[in-house]
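Notes to accompany the following structure.
What you see is part of a larger complex, with each chain still in position.
As written, the chains take the letters A, B and C, and residue 1 is the first residue of each chain.
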Amino acid sequence: MTAFRVSVHITPRRGILDPQGKAVEGALHSLGFAGVKEVHVGRYIVVETDAETQNAAEAEVKAMCERLLANPVIEDFEIESVAAR
Amino acid sequence: MRFGIVTFPGSNCDYDAFRAVVDTLGEEAVYLWHKDHDLQGSDVVILPGGFSYGDYLRAGAIARFSPIMREVIAHARRGGPVIGICNGFQIACEAGLLPGALLKNASLKFVSAPVRIRVENSQTRFTSDYDRHQILTIPVAHGDGRYTADDSTLKELEHSGQVVFRYVDSGGDATEAGNPNGSSNNIAGIINREGNVVGLMPHPERALDSLLGSDDGLGFFQSILATVAA
Amino acid sequence: MSVVAARPGDPAITPELVAEHGVTTDEYDRIVAMLGRTPTFTELGIVSALWSEHCSYKHSRNLLKTLPTEAPYVLQGPGENAGVISIGNGLAVAFKIESHNHPSAVEPYQGAATGVGGILRDVFTMGARPIAMLNSLRFGSLDNARVRYLFSGVVKGIGDYGNCVGIPTVAGEIVFDDAYEGNPLVNAMCVGLMHESDLIRAKAEGVGNPIIAVGAKTGRDGIHGASFASEDLSAASDAKRPRVQVGDPFTEKLLLEASLELIKSGHIVAIQDMGAAGLTSSSAEMAERGDVGVTIDVTKVPVRETGMTPYEILLSESQERMLVVAHKGKEAEVHAILAKWDLDSEVIGEVIAEPVYRVTEGSTVVAEFPGSRLVTECPRYTPDAAENPDIVALRALDVGSIPERAEEVDPAWTLLRLLQSPTIASKAWAYGQYDSTVRTNTVIGPGGDAAALRIRGTDKAIAVKTDCNGRYTYLDPRIGGRIAVAEAARNVACTGGRPMAITNCLNFGNPRKPEVFYQLKEAIAGMGEACRALGTPVTGGNVSLYNENPSGAVYPTPVVGMVGLIDSLSHVTRSTFSNPGDTILLMGETRDELGGSEYLASIHGIVGGTPPQCDLAKEKAAIDALHEAITSGAIASAHDCSDGGLAVALAESCIANQPAQMGASIDLDDAYSDMNRAPHRAVLFGETQARFLLSSSAPAVVEAIARKHGVPIHAIGIVLDKDEGFSIRLQDSVLRTSVREMSSAWHDAIPSIMSSPVIAAADVDEPALAEA
């Protein structure tokens, strides 16, 4: 068993209103960050887990996303990195 | 009739639901502990409001895996009535008992206020005591009440009369001004296709006594008594 | 006594280290004398926390002793986690207010949230189930983007925490004034209900009984929060950021249920929140109250992080933790109850016969104090008090000579301006984020004068409210102290309640400044006078000093939290007009009193003059008269005249209930004979105390009752339909406006300001903010 650190991005599905992103965008403009075109806010989850191989760790976290971490009705997920610790 | 009210860690309207059943309806209520596997012979299950598991991750996401939920889902699959109020609605959606999901309010703020909702379908077991298009004043209190579903689901809900309650403004119209959380189509409550699982963000159990501002929630519970044979 | 040696790795005790702990040289000498030796690092930490202003009340204790604390129905006065009063039917109400000013200034969301968490624990550790939250907030001007950030963060923090635990937030107050810029005040109050028989005190007893740590694990957060709350806010506070704690309302909810179950079980002797100064203060205070010795082994304390030292474990202010003394032999039962709620519990010590407060790390003693001297030997100070001559001069200002602004030709302009002033305007922007209806007892929620909560199983209700006018207290602290009590009592009375008892939160500046100590002394004296006159003893409270920022102290702000009893649900009364045709009455005398008013502050930008008198006999008579009138069934609505005076009170009674607004037609000519020739603006906007605005369909009954109590009363107008307008005639002048205009001024003011951007950082270049 090796310890892995797997990080996941969970983002609102395209087409779903993202008021949080809009609010942050507005706030950044009013702070003078005029170049900002768009902002999206999602979740960043880091899971430290034991697994036999890197592939196994990734598969495990993918299963976690499907069962719990993301809600497919409203969210997409993406495994961002898997690293042995 | 026996109502089973689930207590998840973090539920906080379980007590209000209990009092509603016992004091107002004069029926029997039992608390169902989230770690148990027994509905204790409940005829109707209420998933109450609150912040199960702190609403951490997503409202209702963790609660739906509670041991008791296996029994609740089985009860629903058998056609047993299930009511999800507020957090209970969120849990029911996460558990797949109802379609769609509830997102953070469009205002990004918690909203606590009496709102006006219109009864869109008075032919369900939960609304038979109301008139179609009757307007009710019922409190909401939630941070994640923006009902969302994909277009085809929304279309189907509308088409098949599964939208039970809709937020309306003071003129009785489903406008943006009457929508407290940005829900698609001003949806405040829906029912599953089979007609035995209902979910709504407003709290009918808080609207049973005009002393507290409204008794418009009575019809909701009375409908159940009339239509659900014990 | 054991041998206590320096712990390897701990810093040596130097004068610098002592000073860093906020311990003076005199205080240090006292420690050495008490121990008969140099303290260890751990001991220094313990004493510095317990002797911090926040925990020890060293500058206020002598003054607080002068407050009245007794009444036949007081079951628990000051000295416990919360005060408790009996309300009959075997039921009792526990309540307490507490400040979280300094943490909220640094991190508004978590600061306010953990403030709510702390006060909740103070109430449920008495054996009461929390049934209502209140809060009293002060901020600088909302024109400032950083203030908007603080305001929105505090409101969200209060809401998120209380909402999640499932306790309705039902009342409070919010004031905006430059005096609070940089040092907001965040006071939270909790009210709980219990059976008298469930009352439990935080008193360690019974040699051999185990001491159990319960709830969340201990981390390194908030170490030295208590001494942090005892210093001036300054740039240096930024460096102390990690002292801010993060709240977990979910765990709090579990802890609440588990604690009430534990208390009911009879397995425990005492329970106390680990609040300020954490394990140290909870264990030392419980031992002192029980007059017993205790020993605690820090290695037994469940921790969240590795390598924590005894010093850190003792002083951590990690939230959602409790200390319990259980009956010996009931450990397993206690663990079982906590396990049911998924909470940790661990025996960490024991009540001992030997009169010492002892802390061990395994078998090594790392701190030991004789008896309860750690608590009892804390110094008490009564520093010099002297009024600041600048304030004497401000008070002497002849406010009558201030010329009117040109726009004031139309008094409607002035009224609409006042209705828009954020201090007067509707606070629904804030309380709309608070669940006020959960638990289904809220008969009158936020927006009324006081909140009213029904008591299930009885025909009774309780009325609760917090109040204070810091500007009055600044101009005349004795008057301000009195008025805080009187105004809270009036609000309770308007709702139909008999004022019963108060808790209070004294928010003041640095007490070592004579002008601040003078304010503290006078305000407490005024509060005491009012409590005696109105028969509302003090059952507890909290003192928050050092509320200063580089530009000086905040207004002295003695916030009063009042609880009243409504004998019958049929007496619950609202503040808004409800029936067109009802007669509107003004109860109480009006004088020429514009000093310290909101009118002067928001129309003229002036803080000065003599604040309104507070004649306590008149307050009492008016409250008694109102109570009798409400009980007789003759009152349709009752509203207290306060900020903005009579005109604002009238407007509010028309517009506050948005779905059912009313108009009014007022003619003051008849009443004017009783108004001491006050100038028109003082009649409309002056803030004379002891007045109520009433509506009634049986005015003769109300008038007769008022006369019987010797309280002046005049019929001044009638309630109209919303579309029939709003007017106040006084001799040759008429104030005329529409209900719609007043409504939008009052309802939209704060939402429209809050739609402007909110900025977390006061200044980008501020080093502490950039350091992340």
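In the analysis below, a contact is a pair of C-beta atoms (placed from the backbone, for glycine too) under 8 Å apart; a residue touches a chain by one contact, two chains touch by 3 or more.
Keep in mind that this is a model prediction, so the values were computed, not measured.
The stoichiometry of the whole complex, written in the labels shown, is A x2, B x1, C x1.
To be clear about the criterion, only the chains that are shown with their structure count from here on.
Interface comparison, B-C versus A-C: the higher number of contacting C-beta pairs is recorded for B-C. One simple way to say how far apart two chains are is to compare their mean CA positions; for subunit A and subunit B this gives 30 Å.
Centroids of subunit B and subunit C (each the mean of its C-alpha atoms) stand 36 Å apart.
For the pair subunit A and subunit C, the distance between mean C-alpha positions equals 41 Å. In subunit B, no residue touches at least two other chains. Annotation for subunit C: no residues touch 2 or more other chains. Residues of subunit B that touch subunit C in their complex: 9-10, 12-13, 15-16, 19-20, 49-51, 53-56, 109-113, 139, 141, 143, 170, 203, 205-206, 208-209, 211-213.
On subunit C, the positions that touch subunit B within their shared complex are 156, 159-160, 163-166, 248-251, 253-254, 341-342, 431-443, 454, 456, 569, 659.
For subunit C in complex with subunit A, the touching residues are 756-759.
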